[in-house]
Structures are given as structure tokens and as C-alpha cells.
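A single protein chain has been removed from this complex, and every other one stays in its place.
Chain naming follows the written order as A, B and C, and within any one chain the residues start at number 1.
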Amino acid sequence: MSLNITDLKVGVIGVGAIGKEHIKRVNYLTGAHVTAVFDVNNDQVRSWLTQENIEAEVFDNGVDLINSDMVDAIVVASWGPTHEEFVLAAIEAGKYVMCEKPLAVTEEGCRRIIDAEMACGKRLVQVGFMRRYDKSYRQLKSVLDQKIIGEPLTLNAWHHAPEAPGFSGDMAITDSFVHEADVLRWLLDEDYATAQVILPRKTQISSEPELQDPHIMILSTKSGVHISVQSFVFCQYGYDIQCQITGEKGVAALPDPATTVIRTNASLQQEIFVDWKDRFFDAFDVEFQEWIDGARAGQLTGPTSWDGYCVSVTIDACVKAKYSGGIEKIELPEKPEFYN
Amino acid sequence: MSLNITDLKVGVIGVGAIGKEHIKRVNYLTGAHVTAVFDVNNDQVRSWLTQENIEAEVFDNGVDLINSDMVDAIVVASWGPTHEEFVLAAIEAGKYVMCEKPLAVTEEGCRRIIDAEMACGKRLVQVGFMRRYDKSYRQLKSVLDQKIIGEPLTLNAWHHAPEAPGFSGDMAITDSFVHEADVLRWLLDEDYATAQVILPRKTQISSEPELQDPHIMILSTKSGVHISVQSFVFCQYGYDIQCQITGEKGVAALPDPATTVIRTNASLQQEIFVDWKDRFFDAFDVEFQEWIDGARAGQLTGPTSWDGYCVSVTIDACVKAKYSGGIEKIELPEKPEFYN
Amino acid sequence: MSLNITDLKVGVIGVGAIGKEHIKRVNYLTGAHVTAVFDVNNDQVRSWLTQENIEAEVFDNGVDLINSDMVDAIVVASWGPTHEEFVLAAIEAGKYVMCEKPLAVTEEGCRRIIDAEMACGKRLVQVGFMRRYDKSYRQLKSVLDQKIIGEPLTLNAWHHAPEAPGFSGDMAITDSFVHEADVLRWLLDEDYATAQVILPRKTQISSEPELQDPHIMILSTKSGVHISVQSFVFCQYGYDIQCQITGEKGVAALPDPATTVIRTNASLQQEIFVDWKDRFFDAFDVEFQEWIDGARAGQLTGPTSWDGYCVSVTIDACVKAKYSGGIEKIELPEKPEFYN
Partner (left out) sequence: MSLNITDLKVGVIGVGAIGKEHIKRVNYLTGAHVTAVFDVNNDQVRSWLTQENIEAEVFDNGVDLINSDMVDAIVVASWGPTHEEFVLAAIEAGKYVMCEKPLAVTEEGCRRIIDAEMACGKRLVQVGFMRRYDKSYRQLKSVLDQKIIGEPLTLNAWHHAPEAPGFSGDMAITDSFVHEADVLRWLLDEDYATAQVILPRKTQISSEPELQDPHIMILSTKSGVHISVQSFVFCQYGYDIQCQITGEKGVAALPDPATTVIRTNASLQQEIFVDWKDRFFDAFDVEFQEWIDGARAGQLTGPTSWDGYCVSVTIDACVKAKYSGGIEKIELPEKPEFYN
């Protein structure tokens, strides 16, 4: 509700496609509104704000925005390599920050954030892994936690996107698989031990002929759960996220989204989404509402900097495994008490 | 967003279970907040508002609330027989009103509302048929409108609820089937011509042994589409809403909700919801957001008083058919230009 | 196996499309072979036998075939109006007979067969209702019989065929719905009490523009189970047989056939059969094998002349209801002890 003086005043850094969505999102959710923004292209931002009829102060500098009295909490949606600086500034200012993935582009960067947050003595950072907020992942986790299928033994997942124009190098790992790297740890509630990457026969249907596609990421967890994730970013047919877990007593899997069941032309059909937003739009709303509620209550509950760090180490191990062809260890220090 | 002076000030009449949900809903949605409430038991309301930390004026009288400057638009969620009075008062005050079903408890009451609204010259009334806002009904309507299955010929629907303690007499028609009476007209985009009601063998598993359950409502539309709706309010197994439409080239149907797919104990399983809120909660949010947006823009787009009137005539015909055992005509005057 | 002297020597009357299939079927099944055939066009039959390398005596007359020592049991697959004569002759000869539907084209014809069979004192006649032998109908009946869904209250069925060139008049009832008329009695294990026929809006996509299509047959059973069967013989999209039964504790339904699950072009798809043989071919094999086994063991277990008679009365009531527009009674004499 609007007039409540406890409303969280949010500053948004980075006003690209995703930043714009987050500005609108914060404004239609409950308990917060956007008061300040910063982008490297502020002119474009000003005209967009006018066009959308959004009132917010435009800052010339991200750190000034962070330190302003107009801002209680920060959303970082800028270019990946800038995340670390802004998150560290938010910690120094003692303000809550929601940082889009990645937390930082290097393992060391993640460590610096962890160290700063622990030094400040309060959990201020949340990382934007929105799948944890998706209804069907949450229901799957609930099934696991209730032991309906017993202890998990193996997990098989797909990350299929119809196309990914502009993808190159290891982006299928760093930008796409990164979501599984987080959500599978959370589902299974344990850390990874090893990584292997298999490069199957390459698709010939792609706008990026140099790109290896698909990739198979094989992970094991500390208890020995075998994980296989198929990332296929030019799969053509749709945006299709699957996750099946085999346990001692059964199998639990994400459902296909509920779409109209059609019988026509000798075929029983249901639409498969093409746009990832159709699949995960609601998850972003829940993620931000819980972050706002947590910030207002002084207690964040979402993915932590430690989670961001673990994902970073995992991604690095996968990239290493891709080129070595072997099985790489994923070594993490003991989890600090602070993050329990 | 909160500080916007164009926020719609909403008064809520009737603060029972559904009224309470609507108060919270208006407050977390965008562009409106609840400023005033009235209930026959205002003491209880005051303590609930305190407990929920909601600031709103408590009026001693529904009509005073409607006429107050504190109120731009009204939600009527009180006992059915009181709806007509409050809707008429809102029209007289020239204010937008969202009226929970039924619009009025008699056909004549609905007519008086239509006449008043037409006399005032502006569409002010929306009726609370929330299924039109459900994602899967909207997708089904889109499939129909695109003629993917050709012209519709028959429609088969289920309205299954696990139990309905306290149901008696014709409530399966007036309180449960009423949702299909609206949503099927909207899906097919035409009016009904006849009604027949079949009373099958009665379930013996019910807390209301006097209640006939299930009912089969058979309707035909003006173009001859055959409709069969099975209302089964003590079906035991879950809250299960189905709708299948057979067209000249195919069949389109609501999907089952997407729930975790589990394989265990020699069985492939998916949860069926038991609570109707799990099925339609999101639809209420969309319904109210669109009503708020419409009221602020001066143009409502939802179900009109004419729709409420047509449903009322349909329900009356079904109740008559239930007792006559025959096929009853559903006769409507021509639709006023005003409602096109 | 071939050399067994107990092999049933089968004579087939009527060597059209279905008769030819039955000849091959009897020959590849166990415990029987075709020794004799008769058709109104014996020349065509002789060349077909040669072509298929099948050795069988060609009779000039159906009754002579029935009475020949070369024949232990008879299959009647000739034109419907000839069935009664051949079945009566088989009874008189004291030989087992499998008669394709209909048993006779009139209720009186069916009665004459029943009377003759009872007079002879032995069950010799089986009627060709093959759906009772379909795996998925049998599994559905098993679920009902185990009371997994409690007592049945309503039943909803589809009989959808892609097209039925040459259909006219009431053939959708007499030739298509006739299968449901038998199989639903068997599933529910009780007789029908009333029939009503609703004629929905007619499809415009049909090679038979005069034909009413679809039809809705509404039956009630003696205990009050409400049955609705949608017969749609030019449905275009496929051959699609559905049957859902709502009981006091749940719903049980035929599954869709298991066909490859394909994800392509933004669509999750499974093939729907177009040819009814793909759906029911196996059922014919089981039907004939059980008939052969029963004949050899001296104890038939399949649909009886009484079943054929009940279906005949039901079909007559449906045709009458189609033209009266009202609810017609289905009146049957008490079932003779002989058929229990």
C-alpha cells in the first residue's frame, strides 16, 4: 500500500532490459518503490522514465546512489563485471542489495564480498537466482524434503532454449547453466564434489556455427548424487526446463507447464513456451516480494553471497573440465557459521 | 506505486472471509488502496484491521461509505440479498463498483441495476466472475477465437469440489454452477437458448444427506452448441475444474494444473488441488488489477451488469428445469446497444 | 498348434473386408482353422483365397455350410439383415456361432434367436462386441469392480471418427453408437432405463451434408447412473474413443493410446490414431481367441444373444428419442435365468 512510511526506497543500478523490468516490478509490488536509478546511458534512461511516467532521481554515479539518503536498498542489474564494486559499496553503506547473477565475475571477487559482509556482521546481500522462487521448483523441493521418493541418488536436468543469438565461448556454462548450478544445490541441499563436461555431436541448426551446442555437465555431490545437466541453447523447439530426481523409492520431476490441451490433425498437442519470460515471470515477482519483505523485516531469506561464491567455483570447475576433458574437483572451504 | 495521487480510493462493503481477502488484495495491487470499510459487525472489523495493521475508516452505514469523499470506487462483498441496494447507490453516486456474484438475487433486481446504469449513461458496474481472468481459461478462449478447432459444437465441463458443508437446496446451481453460467457464455461468445437439469444417482458420501449431488446442467446456445456441466460438490477427491470444447476440426480443453510428477508405489502421480484458492487465487489478482486499471482509466472491461442479468436468468431457468424435469427456454430481451 | 485333432473347424459366412480379416485371424490364432466359406459373390472369394494361399471349401449356400460336417463353428460376417437366418440355422444345427453386430436388425429378430437358443438348452451364440476385449476397457472395468472410485454416478463417453463417408440417416446410432450401447452396460453391469437424444449444432465439414453430426445420446441406468455419449463421425482430427466414469470417490477414464512423445515446433505432441483398426486390432484377436477357447471347452464367455437383444432395444429407443425429442423408456423383460 502506498502511503505507508515504512515503504522501502529502492535504487536501481543498470537500466537495461532486465533493469527496466525490475523498476516496474518494485513499483507494482507491495512495500517498496523505486526512488533512484543509475545507468551508463542516463539520457536514454530519462526518456524511458518520462515515457513510463515513473518518478525517480537519476544519479550520475552508482556509488552516490548507493550512499544517498533517498535509497534504503539497492538492485544491481548492470553489466556483470561491475557487480562486485556496487555490492561492496552497498555493504559498506550497510544497505540491502539484490544483485543479479553473477555475484562477481571471479571467485576472488565473490570472496571479497563474503569477507566484507562477514566483517560488517549482517547479511545484506541476496543473489538473483530466481528459480528458487518458481512454484514448480518449490513444489519439487517440498516433495524431496518430505522424503516421498526417499534419499536422492541421481538428477537429470535440461536447460533448453530455442536460440541464443550472440552466444559464444563458454556462455552456455557461465550464463545459462549457472541457473542449474544454483538451483540444484538448493534442491538437494548439499555441495558439489566433482565436475565433468561432455561435448556431444554439435547441432548444425544455429546462428552461431562456432558455438559448441549442446553441452552435458556432469556433477557429483559430496554424498554421491549423480547429476547430469543438458544445456542446449539452440534447441529450436522451445524454452524447456526439466528436472527429474531419482530417489531410493521413486522419481519426482518438474511438470510441463499447463497449457491448453488440443486434439487436431491426428495429434494431441500442448504448447511449449518459446520465451523464458513465460516460464519464469511469476518467479521474479515472488523473488522481489520476498526480498522486499525480508529487507523491511531486517532478515533476508534468499540466496546468499556464499551461494553466489559456490556457484562461481562450480562454474569455474565446469569451464576447466570442458577443456581438460577430465573430472575436476570442486573444492570449497568450510561454510562459515555466518551463513547458516 | 504508493505516492501517486491518482491512486484509487476503494471502499469495501462486507468484511467476511472474501471481503478480507479483497482488502488485502487491493492494498498490494498497484494503483489503489482501501480507505473505508463497512460491515454489519463493525466491532469485529475494527479488531481485524488493527491486527492486520491496516488503516481504513470504518463506516456505520454502507450508503454513507459509498457517498463519502474518501471513496472513489466500491467493492461489494456483503451478503447476496444486500448487493442490489449497494450497487444502485454506487450508480447514483456515479462511482465504479465491483460486485461479487450475484449481482442481485432476482432477475428484477438485475433489471433495476441495468436500467439505473443505462440512465446514468456510463458503465460503472463490474460483476465478480473471476474465471474470465484465469490464465488457462484465457488461453482456451484464445484457441477458440483463433478457430484452431473450427466452430464449436459441444462443450463438456466439470465443477467438482471435494465437499461443500452446509450446501442445501439449489445451491449447487445458484452458488457453484453460477461460475460456469458466466464463463461458458464468455468462452463461446453467445447466449443460451434452453436449459435442462438431470439428477443422477446421488452420492452416499456427503455430510448433507438431503442434498441432491451431483447435478447435470444441459444448456443449448442460440447457434445450437450443446453444453453439459457436471456439478459435483461432494466429489471427495479434489477441486477439479474441467472444460472441453469439441469443434468442427478438433477438441480444446483446460489442462490439469502443473504439479510435480511423481513415480512411486507402482503409480505415476500428480497432486490434484483440494482448495479452490490454489486453483483460482491468481485469477482474483488479475481481476482486481484490471478493474483498478479500468476504473482509473475511466473504462471498465470486465463482466457487466448485463452479464450479471443473463446469468441470473440462466440460473432461474436451471432451477425451474430441475423441478419440471423438462427443457426450459432461456428468454432474454435484445442486448442494449449500451452494453456492446 | 496345427496337428491337434481338437482344432475347431470354422466356417465363415460373408467374405467382405471384415470377413477376410476374420478368416486370417482364425487361421493364425490357436486351436482353430477356417475350413469353409460362403459369400454372395463366391467368384471373388475364390480368387482371394488363391491369392492368399488359403485352403477352404467354398459353399454355394450359407445354410449348407452351417450343416456341413466340415464345420464345427460358424462366424457370421455377412450383411446385417441376413444375420438372423444364419444364427437360427446354427442354433438348429447345435453349433457355436460368432455373429458380428447386429445380432438381428429388429428387436423381434433378436427375440426369435433368444427363444431358439433357450429351446435348444445350450448357449451357442456370441455377439461380436469386441470392445469388451480391449485391454484398456478391461482395465477400466477392473478399477470399477474393485470400487476404487466407489459407486459410479455418471459416465461420459466419446465416439469420434475422422470421417464416415456414406453414413446417412441414423447410422451414427445404429452402426457407431451400438458399440457404446453394449460396452457401457457391461462396464456398469446394469441395464438402461431411459434414452434421450440431443442434436447439437451440425458440423459443416463433412462429405455427407445431409447427415446430422454430432449426436448426443443420454441414457440413464436403472440405478440412476447418468450417461452421455457423444458420437461424432466426421470429427476430422482422428479416431478417438474416450470414456470417463465419475464415482462417489473419484473418476476413472480410458487413457489415450501410448504413442511417441514428441517436442518440436513449440509443441508437445502425441499421435492420435486415424484408423479404428490401430485402436482395436488387438481386441479382435483376444475376442476370437476367447471364442475359440470357449467353443473348444464347451462354454462360451462372451456377449450373449441376450446382450444383443438388450442393445437392439436400446438402439430402437435412441432412434425413437431422436425423432420425438423427448425421454423414452427402455423396457426390457426380466433377464431369463438361462443367461445368468
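For this structure, a couple of remarks:
Operating definition for what follows: a residue touches a chain if its C-beta (ideal position, glycine included) is under 8 Å from a C-beta of that chain, and two chains touch if they have at least 3 such contacts.
All figures in this text were calculated on a predicted structure; none of them were measured in a lab.
In the whole complex the chain that is left out makes contact with A, B, C.
From the options A:81, A:94 or A:150, the residue with contact to the chain not on display is A:150.
When the omitted chain is restored, the residue from C:49, C:75 or C:149 that touches it is C:149. When the missing chain is restored to the complex, the residue among C:22, C:83, C:263 or C:296 that touches it is C:263. Here the missing chain is touched by one residue of B:6, B:53 or B:265, and it is B:265.
Mapped onto subunit A, the footprint of the missing chain covers residues 150-154, 156, 158, 198-205, 214, 216, 218, 220-221, 223-226, 228, 230, 232, 235-237, 240, 246, 248-251. As for the chain not pictured, it touches subunit C at residues 1-4, 7, 27-30, 33-34, 54, 136, 139-140, 143, 148-149, 249-265, 270-271. Residues 162, 236-238, 240, 256, 263-274 are the ones on subunit B that touch the missing chain.
Here is the rule we go by: only the chains that are shown with their structure count from here on.
With centres taken as mean CA coordinates, the chain nearest to the overall protein centre is B. In whole angstrom, the spacing between the mean C-alpha positions of subunit B and subunit C is 45. Between the CA-based centres of subunit A and subunit C the separation comes to 59 Å, rounded to the whole angstrom.
With centres taken as mean Cα positions, subunit B sits 38 Å from subunit A.
Residues of subunit B in contact with two or more other chains: 249-251.
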